[in-house]
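Structure provided below as structure tokens; questions to follow.
Removed: one protein chain of the complex. Kept in place: all other protein chains.
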Amino acid sequence: MLNFSSDYTNGAHPEVLRRLVETNDEVLTTYGSDVYTESAKVKIRAACGAPEADIYFLAGGTQTNLTVISGMLGLCGAAVAAETGHIALHEAGAIEYTGHKVLTVPHRDGKITAEALEACLRGFYADDNHTHMPYPGLVYISHPTEYGTLYAKAELEALRAVCDAYDIPLFLDGARLGYGLASRQTDVSLSDIAALCDVFYIGGTKVGALCGEAVVFPRGNAPRHFFTIVKQHGALLAKGRLCGVQFDALFTDDLYLRISRHAIDCAERLKAILRGKGYRFFMETATNQQFVVLENAQMARLCEQVAFGYWEPFDEAHTVVRFATSWSTREEELAALAEIL
Amino acid sequence: MLNFSSDYTNGAHPEVLRRLVETNDEVLTTYGSDVYTESAKVKIRAACGAPEADIYFLAGGTQTNLTVISGMLGLCGAAVAAETGHIALHEAGAIEYTGHKVLTVPHRDGKITAEALEACLRGFYADDNHTHMPYPGLVYISHPTEYGTLYAKAELEALRAVCDAYDIPLFLDGARLGYGLASRQTDVSLSDIAALCDVFYIGGTKVGALCGEAVVFPRGNAPRHFFTIVKQHGALLAKGRLCGVQFDALFTDDLYLRISRHAIDCAERLKAILRGKGYRFFMETATNQQFVVLENAQMARLCEQVAFGYWEPFDEAHTVVRFATSWSTREEELAALAEIL
Amino acid sequence: MLNFSSDYTNGAHPEVLRRLVETNDEVLTTYGSDVYTESAKVKIRAACGAPEADIYFLAGGTQTNLTVISGMLGLCGAAVAAETGHIALHEAGAIEYTGHKVLTVPHRDGKITAEALEACLRGFYADDNHTHMPYPGLVYISHPTEYGTLYAKAELEALRAVCDAYDIPLFLDGARLGYGLASRQTDVSLSDIAALCDVFYIGGTKVGALCGEAVVFPRGNAPRHFFTIVKQHGALLAKGRLCGVQFDALFTDDLYLRISRHAIDCAERLKAILRGKGYRFFMETATNQQFVVLENAQMARLCEQVAFGYWEPFDEAHTVVRFATSWSTREEELAALAEIL
Partner (left out) sequence: MLNFSSDYTNGAHPEVLRRLVETNDEVLTTYGSDVYTESAKVKIRAACGAPEADIYFLAGGTQTNLTVISGMLGLCGAAVAAETGHIALHEAGAIEYTGHKVLTVPHRDGKITAEALEACLRGFYADDNHTHMPYPGLVYISHPTEYGTLYAKAELEALRAVCDAYDIPLFLDGARLGYGLASRQTDVSLSDIAALCDVFYIGGTKVGALCGEAVVFPRGNAPRHFFTIVKQHGALLAKGRLCGVQFDALFTDDLYLRISRHAIDCAERLKAILRGKGYRFFMETATNQQFVVLENAQMARLCEQVAFGYWEPFDEAHTVVRFATSWSTREEELAALAEIL
């Protein structure tokens, strides 16, 4: 069956896998102290234009979100997120489990606008009862968002300005960052993100790795004891090489961007097909995820030939579904999809 | 200055105070094992028609909410509350601090309708991703609500039916329970609450005590180790007598209801005054809290002569304020207020 | 029956109770913003010689320990305590519930020596694996200790020096502080404690109040958002007056010290009686708690006429028990005890 259900249904990119195989027999030190992890850090710092960056490699997205947010927030601090944010919806209450509330603000296409953020923060401090409430202590955004949309550089700058005005750190969840950076419609580079965020991560799991997210504190601003915090949250891999080697490969010869661009090329082709067939977009994005409204009977028929992601009900008779491309999507799969649709 | 700002600006009801004074020199055992605590439990069980009830006395409302919810919920469980619920807004993230999400549902006059609850629960289990989400593990309602409104018995029964259908416990925050029970427009008795809820508390702090809330598990259904859980949450008073004596007094000769009725009589008088003077109600309730919309300049003027509660902005030019009566409101205060308004 | 079981079996000191009664009808603001709370703070700052002190009133000891420790510690920080420390043994895991380990060090008569502390800290940082361990983030001592013993000023200074060398805050649990300050064998004043500790509390529950502990951050060094943290931990009393009035009374005309001195006088008398009758001391202290080794059959006989505290088994045939005096101990009780022993 054709598969456009998500961007993590394949193993590793061949080049990433090749490096795992090549280094497999080497004796390496543990817990992220090995040479490949170090090399990956050097390359990521360079790619980010952030020579002072503290970098940590964790295994997955929810783990990274909870460890970073728990590490950054003070005791009564809350994470401000879009109501559609992954931490607000689909992480099993992991943030709350670390003791922190997720304060949601209305989204626009999955994004937080500077206006919405400012309104939230202003409203909070204007409230006579705000000392009886968890204070907004960190802003969480995702880029691409859960809807595949992207912040423009000006939007990020506006958020940054609000964060500065209220002295709140900005955290960018880049679980699919590659697909944002490689988009044809973005003006945001990795250096921009490093310059504008207090912490962010470069997603590996969904962009060519078997697992792994690279957390970047661009100005050497990791919380004190962050290594121990990672361990405390169960997020320290004994064989740190597993992430180190993979990210070293991903950041060699621009592999991360190159394979992301492939996914974007496929997504553009996919959009053309969907448009050509008259499908109705719920969210037509500049990244690797496209959201389409299907009539329910049609959805049931398609299901038999192609796997896609069920997203949410649209109305009684229709459903929003997601088609995702990835670094592993093949031309013939798109051609076959074109036949089916 | 006149004071209608809240129902906890005075000390204890004279009768409650008298009993504290009378018993002061007695040597009593500690941590709630004393004879007055035991006597209070016996009287509360009788008042609730719940001879098997487990009863615990805690010091305050937020403490009670966090201890009960933490004690009742499983690891990934979330508390379902109205978006206006106290635990969702004004408890400093205390529930999240215990590791649990507060899932909010839309409110109607501060209440959760059975329909809204059912929609929330049905929607949850219909969501393909629900195993990636904290599950609804307890329903939190307040009676009176944060807006002074009351559930009708039929409404509670409908909520109970939904809770039964989904096997979720129902927790009623009765911080102001007396003012609900004594309302002229309620058909809900203490026995009804004991019959319909899995756990609830009878508020003392706002109804005549210096501090104290009586948590009732009506069918002897306290979570295992609940005494230790109370201690673990810092909620166990060494001199348990402090709550025991007060609740023993409040449940002797119907004092709790009698003093609540006084507050209701005052509230009815207050409503008549407000209505007579043409004030615009934001929420005209059957309990001791009345919410009025004031023009901002008018609010500033009134502020100089009478204390009331600032609630929330209504629009640019108006504000919602709260006038609260209590067991301690005096006739002459109402008369003076009538002069001022 | 005679009662020497503990120092919290009576209500409030008459003077404290009198002030609760006198102020009962006053309308006061809430959550600790009232005039009596403010007045109590002024008096405590003066008594401590700490004009900049931040002061908060909480209801009980375990609550205070968990709120202060949780508020002071960073994410991976552990509280260092004597293995006999209250937080290590008898607080239902409340510290762990806030996410922090209690690291125990060997005790000497219930105390931590500077040597033991230094050895613990030096050992920690000397351990190659220390980044895989929770770091010592706060030192917890009690004064008087759980065994009624006291730190000499030189001992506190030595602890302070170690804390300074390792940049760790020092927290003193003063649940029974009055009985330490009033001891005939102490050279430690309240000002000394304020000068040497980063945070401490002045116990009320066991020294004349119905409830209440005054937390003092002597150099205005309360953690950011501490008011909200108190609320988040369920420790904020709506009627802050309850603690405010009591501490205002306790710190008027030296009441706190005077009533503590009474307990000490009684304890000295008690010791003389025990010594005179040939009882064997397990711990003969300079404060209000005396620990005696009883033969088990003797213990069973005494039990029938006098209440004392069972402490721990001594050997197969003997048990350590505690006799405690307090502000409320009466001459005739001591005389009666002398008859019985």
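Before moving on, here are some points about what is shown:
Going in written order, the chains are labelled A, B and C, and every chain counts its residues from 1.
Throughout what follows, contacts are C-beta pairs under 8 Å (C-beta built on N, C-alpha and C of every residue); 3 or more make two chains touch, one makes a residue touch a chain.
As the structure is a computational prediction, the values presented were derived from the model and not from experiment.
Among the displayed chains, contact with the absent chain in the complete complex occurs for A, B, C.
Here one chain is not drawn; of A:N3, A:N129, A:T252 or A:N296, the residue touching it is A:N3. Across C:G93, C:P106, C:G220 or C:G276, the single residue that touches the chain missing here is C:G93.
Remark: the omitted chain is touched by one listed residue; of B:S70, B:T104 or B:S183 this is B:S70. Checked against the hidden chain, the listed residues C:D128, C:D315 or C:E332 yield one contact partner: C:D128. Annotation for chain A: contacts to the undisplayed chain at residues 3, 6, 8-12, 14, 17, 20-21, 23-30, 59-67, 91-94, 97, 205-206, 210-211, 228-229, 231-239, 241-242, 328.
Remark: the residues of chain B touching the chain excluded from display are 70-71, 74-76, 99, 131-135, 223-225, 227-229, 231-232.
Take chain C: the residues that touch the chain left off the picture are 76, 78, 89-93, 96-102, 128-129, 131-134, 310.
We adopt the following convention: only the chains that are shown with their structure count from here on.
Separation of chain A from chain C in touch steps, taking the shortest path, is 1.
One simple way to say how far apart two chains are is to compare their mean CA positions; for chain A and chain C this gives 50 Å. Spacing of chain B relative to chain C, judged by their CA centroids, is 33 angstrom.
For the pair chain A and chain B, the distance between mean C-alpha positions equals 42 Å.
Contact of a single residue of chain C with at least two other chains is seen at positions 228-229, 231-232.
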